[in-house]
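In this view, the complex is presented without one of its protein chains, the others remaining in place.
On to chain A.
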Amino acid sequence: MTMASTSSSGRPVLGFLTRRREGGQWHWTDVFTYVYLVLGVLLMFGPVVWLVLSSFKTPAGLLEFPPTLLPLGQIEVQVEGYDDPLPLFAVTMEDGTVKELAQIRRIGIMAQMVDPENPGERVSVPINTREPIREMRVATENYIDPLETFNFLRYLQNSVIVTVVATVITLLINSMAAYGLAIYDFKGRNAIMLFVIGTLMIPVTIVLVPTYLVVTQLGMVNTLWAVILPGAATPTGVFLLRQYMLTIPKDLIEAARMDKASEWTIYWRIVLPLSLPAIAVLAIFSVMWRWNDFLWPLVVLTRNEVYTLQIGLNAFQGELDVQWHYVLAMTVVTLIPVVLVFAFLQRFITTGIASSGMK
């Protein structure tokens, strides 16, 4: 600790990044630790970085091989007589001059090119004599187009409604169930708890059809309630909150009873505030579950205007054609709330998980 503090006084960041065991010498465990940590960062953070960078690439830039890390895109030009824009290449001609030509198609090792200035004339060149002309271009239209033309703002709004309302309902009813199972001592309490936890073993796919039938009977198909209500009571949530509430001293509950508090007051003003760390953990889980939920919304939401983001994303995945640039950009959008939730509430996650005995 002293070592770290002295070195950090001079160059804070470097001092922090090259912290070592005591003594200041590079021990092999220091090296091992750093290699391990760097590998971990690459493994976990690499895909996310790649996703964000790629979401700013043009469709052509995405298809390029070998792939580039930065959003470099080959320039495409509109040539008279061709419907689609054609990629632009710098071609070294036989006489040594370099010309900018657009490629019509590639046949084996030859490429058929056309001069954008002179669309009537076609030339065939070997593919190794041409070099793609690239530019650094941030394709913000990947974000703007879906948000404007594909109704993505609507999807975003639906997702936010589902997540917020479902999380509030989940927290409320799960904590009430947990209160009953933690504070009251009655016959069969453990049996009920076991039963609740037992439902964890039933996979979602098995109850999919029965739940769908219930939801249909209630006339909730194609409303957001169909997504919100069926998953509101979670065994994980009840278990997590109950285990935490068991740690609240019984004296506090009894003191509140002596203080003329009704059961609701005890729940609302004593137990709930004291369970805040566990509630935060469940809130984080619930937000992630609801935001990323795919299968159930796919089943009950069939009309475009009630789509959530995840279902909307799926719409970009046509049978023949996947619009990767949109998929990537909208994936980044869907990631933002989860990242924010983690950034602000992460200290609750560790304390809450540690104190509620959940792994």
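One rule holds for everything that comes next: contacts are C-beta pairs under 8 Å (C-beta built on N, C-alpha and C of every residue); 3 or more make two chains touch, one makes a residue touch a chain; residues count from 1.
Heads up, the rule we're going with is that contacts and distances are computed from a predicted model.
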item: From "SH3-like domain-containing protein", "Multisubunit sodium/proton antiporter, MrpA subunit", "ABC transporter ATP-binding protein" or "Isoquinoline 1-oxidoreductase", the hidden chain's UniProt protein name; value: "ABC transporter ATP-binding protein"
item: Candidates A:I270, A:V287 or A:I311 - the one touching the absent chain; value: A:I270
item: Touch criterion as defined above, residue of A:L17, A:I107, A:L153 or A:L252 at the omitted chain; value: A:L252
item: Which residue of A:A261, A:V299 or A:V338 touches the chain not shown here; value: A:A261
item: Residues of chain A (touch criterion as defined above) contacting the omitted chain; value: 249, 251-252, 254-262, 265, 269-270, 273-274
